[in-house]
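In this view, the complex is presented without one of its protein chains, the others remaining in place.
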Amino acid sequence: MNELIPLMVIVPMMAALLISAFSKFDKVIKVFAFVVALCLPIIPLLSNYGVHYFGGYAPIVDNITNILYHPAITYSFNFPQQIFIGMVGILTFLVVFIYLTKYTKVSGPYLFLLFMGTAAVTALILTDDIFHMFVFFEILALAQVGIVAASSIDYSYEMALKYMILGSIGSPIMLLGIGFLLAMTGTVNITDIVAIIRDGIISTSSPMFFLSLALIFFGWLYASGLPPFHTIKSGIYSKAEPHGAALLQSFTVISMISIVIIMFRIYSVLPIFEVLIVLFSVLAMILGVSLALTQTDFRRMIGFLAVGELGFIGLGIGLGTQYAITAGLFQALNEIVITALLFIGFGAIVNATNEVDTRKLGGLLASHPKVGIMLLIGGLAMAGVPPLSGFQSKLMLVQASLSCGYPELSILTIMVSIATFVVFVKTFYSMFLRPKPHDLEVVDKDVPRAMIFAMVVLLIIIVALGIFPDVVTNGISNFVGGMLH
Amino acid sequence: MAHTQLAVLFTSVALIVIGLYAAIFVDNIIKKIIGISFIEEGANLFIVGIGYKPGGIVPILMPGMNSTWFASNASYPLPYGLVLTSIVIGASTLAVMLALVMVLYRRYGTLSTSVMLADTSHQEEYDE
Amino acid sequence: MLDYILMIIIVVSAILALIQKDLLKAAILTGFSGGALAVLFQIMLAPDVALTQAIVGAAIVPVFIALAVKKTQRGDA
Partner (left out) sequence: MRLYDQIFDVVKKFKELFSPGPVTNADVSGSLTAEIFLIVSLVIASLLLRHVSVLLAGLVTLILAIVLISNIPLIPKFKIEQDDSLNKMLFYAIMVLGLIVIFMYWGGRFV
């Protein structure tokens, strides 16, 4: 049933509009938001693989030259899309569930932003049209700004404005890159562009082609929060509500991989493309983790760790072999789940103590043993401890970089994993194990049930992916093999 | 005639450079936002310049027109469609940024970026 | 000839908008730049884009900026 493919974008988008329009009816909106959120992970599971042409405009074959053109905006749905959209759906459901149970009176605009962001990332990963990608990239940026600005955390407006100003530099630059590509190829459909490049119709050694890569690459750096945007990306995570941050990081990861896959399809003929991606990924790993080690605000620390982990994904894509890209995409999936778990868990601590400074916390294991244990497992998964899911993807990355002939990258990967472990153990010690300071007042003793439920669900996914990675990696590997040939 | 196209590309590059200059060196936040809107306009102008065919005609096919003549003379309409979207996106981001500035002005009483959007990671207290 | 004049107007008014001390004047100069851009789009055979740009660039954006200036402060400091 390929009719379900556009529904993955349309359902959250329509839900967002309806919720925002009828936000006066509190009860109805709550039920409606819950039902829609429940639908989101189910639609991709039911849908068949295939492509969808908007407006039904099937590809046209030029009879004289035998060239295939795609006149319509095309969505292509395959195994990686299914798994990533499903995961974002699950996460959106959990986040909306936490939000609905946390507040008795729901805010229509906030739910609007959550659903709009989900629709935007879904469209980003489905689309086969480079301008469509740009439009949803902008919508996603606006939704992220809204999610940050809507939180009641200190300095959230400032951070939202900073993110937006940087974004309004990044996105016109990306548009300019798309313009260069359009000037050379005359089309915005990626399959057509790839065919044009493969047939040698345009010269891939022309400076224009390199310039378009440079400009789109800069936009990608902004979307994914690699350096020089690592500070702002970790900043917006720390200024959003914890459940919002859990969703924001999944938006970041998915926009990162969807844009990088598009760039990979177009630019992988250029050797410099892989050099650039590896360079910025290594920088992200080093800067993210070393800055995370020095943070005292634990939300900011998780933010920097999340940015550092993005480097692993970039590394996998940058190495460019089938195994490495599979490892990178698998790492992306793991990161979405693990970082969401950490954000929600630490959010539960903020909820209970009203304190974000690790120096003023301590002895929380006595009052919150469940959250503590689950956070510990999540942190171990992020650092790559077997048998959790982070271990599998990082092991694959190490093997991939060894088999590509870059042992330095393997060493770096392992070092960054160890440093991640140090960050996590340090924070866990000072928050949970150290004796409780006298002036710490635990405001609200119990953690919301919904948060515990969300953490348990995410933990089950982490352990399951750690024990049975083949379920995901085989499908991704097939997709990547198809993309490379 | 092709000179016009080249001049348009130079104008768009000039607008982008002006915008980037404003983003770094201008301190007033509203001027910074104006400068950033010039980057957007420059990118739009560039994309329209791609579609422009010097000495061509507007890409509207009227009934009774010879389609071969039209195809060889009309400028390329796809970039124009893209620019339409981009203009509206630019205006909406501008509006959101200005709204955030208005909220923040009430708190700080100044439009200076180095005061309003300075480093906040070491601030302990948050005064309403 | 008109196109070159318009390009000069766009660039010069953009620069002038950024060196104004009075933010309201800067808003008006932004409108100049946007309006000239709209006419340039018309010359570049894009009437649809020109219509949108004329409304957005010459009317909506300056009005937004002027409103923001009115709600905040007029001087640049």
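Order of writing sets the labels: A, B and C. Residues in every chain begin at 1.
Note that in this section a residue touches a chain if its C-beta (ideal position, glycine included) is under 8 Å from a C-beta of that chain, and two chains touch if they have at least 3 such contacts.
Keep in mind the model is a prediction, meaning the values are calculated, not measured.
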So there's a chain missing from this view; which of the remaining chains does it actually touch?
A, B
Per the touch definition above, residue among A:Met14, A:Ala195 or A:Leu211 touching the missing chain:
A:Leu211
Touch as defined at the start, partner being the missing chain; which of A:Thr231, A:Asn334 or A:Asn351 qualifies?
A:Thr231
Determine which one of A:Ala21, A:Ile201, A:Ile272 or A:Leu484 touches the chain that has been left out.
A:Ile272
Pick from A:Ile165, A:Ala223, A:Leu329 or A:Ile344: which residue touches the chain that isn't shown?
A:Ile165
Hidden partner interface residues of chain B, rising order
20, 23-24, 113-114, 117-122, 124
For review purposes, identify every residue of chain A that touches the missing chain, sorted by number.
159, 162, 165-166, 169-170, 173, 205, 207, 210-211, 213-215, 217-218, 221-222, 227-232, 235, 270-272, 275-276, 278, 282, 285-287, 289-291, 293-294, 296, 357-360, 406, 408-409, 411-412, 415-416, 419, 422-423, 426, 429-430
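To be clear about the criterion, only the chains that are shown with their structure count from here on.
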Is the C-beta contact count larger for A-B or for B-C?
B-C
Between chain A and chain B, tell me the centre distance in angstrom, where each centre is the average of that chain's C-alpha atoms.
27
In angstrom, rounded to a whole number, how far apart do the mean CA points of chain B and chain C lie?
11
Return the residues of chain B touching two or more other chains; collapse runs of consecutive numbers into ranges.
33, 37, 44, 90, 94, 101
Residue ranges of chain B in contact with chain A within the complex
16, 19-20, 23, 32-33, 36-37, 39-40, 42-44, 46-47, 50, 76, 78-79, 82, 85-86, 89-90, 92-94, 96-97, 100-101, 103-104, 116-117, 120-121, 123, 126
Could you please specify the touching residues of chain C with respect to chain B in the complex?
3-4, 7, 10-11, 14-15, 17-18, 23, 26-27, 30, 33-34, 37, 40-41, 44-49, 52-53, 56-57, 60-61, 64-65, 67-69, 71-73, 76-77
Give every residue of chain B touching chain C within the complex, in rising order.
4, 7-8, 10-11, 14-15, 18, 21-22, 26, 28, 30-31, 33-35, 37-38, 41, 44-45, 48-49, 51-53, 56-59, 75, 80, 83-84, 87-88, 90-91, 94-95, 98-99, 101-102, 105, 110-112
